[in-house]
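Removed: one protein chain of the complex. Kept in place: all other protein chains.
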Amino acid sequence: MDTRELVCIICPIGCRMTVVKDDYVSLGYKVTGNTCNRGEAYAVKEMTNPTRVIPTTVKIKNAQLNRLPVKTNAPVPKGLIFECMNIINKVEVEAPVRLGDIIIENILGTGIDVVATKTMEKI
Amino acid sequence: MYDVAIIGAGVIGTFIARELSRYKLKMVIIEKDNDVSNGTTKANSAIIHAGYDAKVGTNKGKFNVVGNTMFDQVCEALDVPFKRIGSLVIAFDEEEMKTIHSLYENGLKLGVPNMEVIDSTKVKEMEPTLNAAIVGALYAPTAGIISPYELAISLAENAIDNGAELLLNNKVDCIDKVYKGYKIHTNENVIDSRFVINCAGVYADDIYAMVDTPDFKIIPRRGQYYVLDKSAGEIVNKVIFQCPTKLGKGVLVSPTVHENVIIGPNAENLKDKEAIETTEDGLGFVKESAQKIYEDIPFNKNITTFAGLRAEPSTGDFIIEESKKAKGFINVAGIKSPGLSSSPAIADYVVEIVKDINGGLEEKKDFNPKIRKKIRFADLSDQEKTEIIKKDSRYGRIICRCETISEGEIVDAINRNAGATTVDGVKKRVRPGTGRCQGGFCGPRVMEILARELGRDMKDIVKDHKDSYILTGYTKEETEFEKVKDLVAPAIDK
Partner (left out) sequence: MLNYDIVVVGGGPAGLAAAIEAKKNGADHIVVIDREYELGGILQQCIHNGFGLHIFKEELTGPEYAERFIDELKEMNIEYKLDTMVLHINKDKQLSVINTVDGFLKIQAKAIILAMGCRERTRGAIAIPGSRPVGVMTAGTAQRFINMEGYMVGKKVVILGSGDIGLIMARRLTLEGAKVMAVAELMPFSSGLTRNIVQCLEDYNIPLLLSHTVIDIKGKERVESVVISKVDENRKPIPGTEIEYECDTLLLSVGLIPENELSKSAGIKLAQVTGGPIVNESMETTVEGIFACGNVVHVHDLVDWVTEESKKAGKNAARFIKKEIKPSKEIVKTIPGEGISYIVPHIIRSVNLEETVDLFMRVKNVYKNAKLVVKADEEIIKEIKKNYMAPGEMEQLKIPSSLFKEKQISEISVVVIKDGE
């Protein structure tokens, strides 16, 4: 029977959780040590399909700086991070860009968009 | 065909170039490195010694005392920071006091002015922080502190202003004796010159070996140093030496002209002429040794450590002469301490040698001994600050907040003769990056300004040597992730 020690990364408290595989509970895992429900959900997800938000940059033209910060607007499966990066790295946008503008729609068919995380004016 | 080719752009080479630029001579300075003053000149104690410790009758004895007196004028003309703060050689017991007295006597013979042997009360008056066990000291008021690399840079600038040429990144590979002169082959050029002046520092013996069998060897003797932040305060007011031993002058503690504190050096004879790394043992020795002078030196305020190589000659004295066999080839070699202190006098002497060989030299009427005044923004009054920003708004943008260096000063340092082309070059000239943050904040800004002024991309801006790239490329442009699956840790339950 699998027992795993996990540190929750949902918020900076960083709860230390123990996850035990347990087919008798509805989630399939028994989680202890968490202080909120989000922690439990994270633990189960971490065991089955871990996901992460990707914060990175894309090239930008005609702005004060050469790079525009972006992120995926929802966590993507961990296994797709580098495939996403391959796509993100090829994009070049032009200023002006508003915070929240969609830079890449539905990346890798995940239904998740890559969005600008900063407003950059045209210079 | 040049009249004079000077090999090496340290303080000796540039000083000679500047003094020779008074005369109608076609002259070139050949430097292997990417900037002037990049060897021993940039990494030493930065002291202008009073000159009491060399043996009577030696070159060192002769040139140090004379050289010392010449700094006020040259530093004024070249706008180089220099302060005559005086020095103390401290003694801990009567045995050492004997050495102090003999130094004093020796200094008198050499003509060192205004020295005094002082007792512990007087020492305490002058330097209240020092170890209470000190019994007395030799006080030499003529000793001073300087920025040696700024001196060499300004000398080079002034020489170029007056017609000399500077070839950087030209490493001399071989020298052929040709009719009425020499053919100097570098990795980049072939230079013909009637006279060659060898100021190649630790490499002087190797350079000389290209024209004759050298009768001297240069041993690189490493010295390691600490530099403390300004906030360490004025822990000492003067240059504080310990009593000299057979091994040399020992570890000193001194203020610098830029209000830091310098502590060092140790002495290690090496074989490698590029071994400028610091070591734990070396720095440990310096620390321990300095604590004898003042126990509570705030080493936690250390902002950088460095090592330099002294050009220790096997003969024990400066070698300044025309080669006996290779006519027109002048060695200025083994210029270790007090080499910096002696440099103005050495340069004058070398001018005399050239005059002799050439049968006199014709003075230029338009020689200008001064360089364009440098603006040091931090030192200006409020009124002056207001005016300079009105004239050139770039003085209103502070790039280095630790040392309050404006963009105007950096641009000026880049655009002068013998100007900066590298991050360290800017740092040596106007000091951004020498403060507490060691360039953490201003480094990228300096690179931007260099790139803009030199018309280069930022990734082509180097730190110091020709290949010392700081940035390795652009983000996004070179990477295509292939084995994407292997790069990420898998889900835990798989």
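Read from first to last, the chains carry the letters A and B; within each, the first residue is number 1.
Please note the rule applied: a residue touches a chain if its C-beta (ideal position, glycine included) is under 8 Å from a C-beta of that chain, and two chains touch if they have at least 3 such contacts.
Given the structure is predicted, the values throughout are model-derived calculations rather than measurements.
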{"item": "Where the missing chain makes contact, among the chains that are shown", "value": "A, B"}
{"item": "Which residue of B:T58, B:T99, B:T305 or B:N358 touches the chain not shown here", "value": "B:T305"}
{"item": "Option touching the unshown chain, where A:V25, A:V53, A:I87 or A:I102 are the choices", "value": "A:V53"}
{"item": "Residue in contact with the excluded chain [from A:G14, A:G28 or A:G111]", "value": "A:G14"}
{"item": "Chain B, residues in touch with the chain not shown (by the definition above)", "value": "227, 231, 274, 276-280, 282-283, 302-306, 382, 385-386, 389-390, 393-394, 396-398, 401-402, 404, 436-438, 440-441, 443-444, 458-459, 462-465, 467-476, 478-479, 481, 487-489"}
{"item": "Chain not shown, touching residues in chain A", "value": "7-12, 14, 16, 52-57, 59, 64-67, 69, 71, 78, 81-82, 85, 99, 117-119"}
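Heads up, the rule we're going with is that only the chains that are shown with their structure count from here on.
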{"item": "Whole-Å separation of chain centres (CA-atom averages), chain A against chain B", "value": "53"}
{"item": "Touching residues on chain B, where the partner in the complex is chain A", "value": "475-477, 479-481, 484-485, 487-493"}
{"item": "Contacting residues of chain A [partner chain B, same complex]", "value": "2, 4, 6, 21, 46-50, 57-59, 67, 78-83, 85-86, 89-90"}
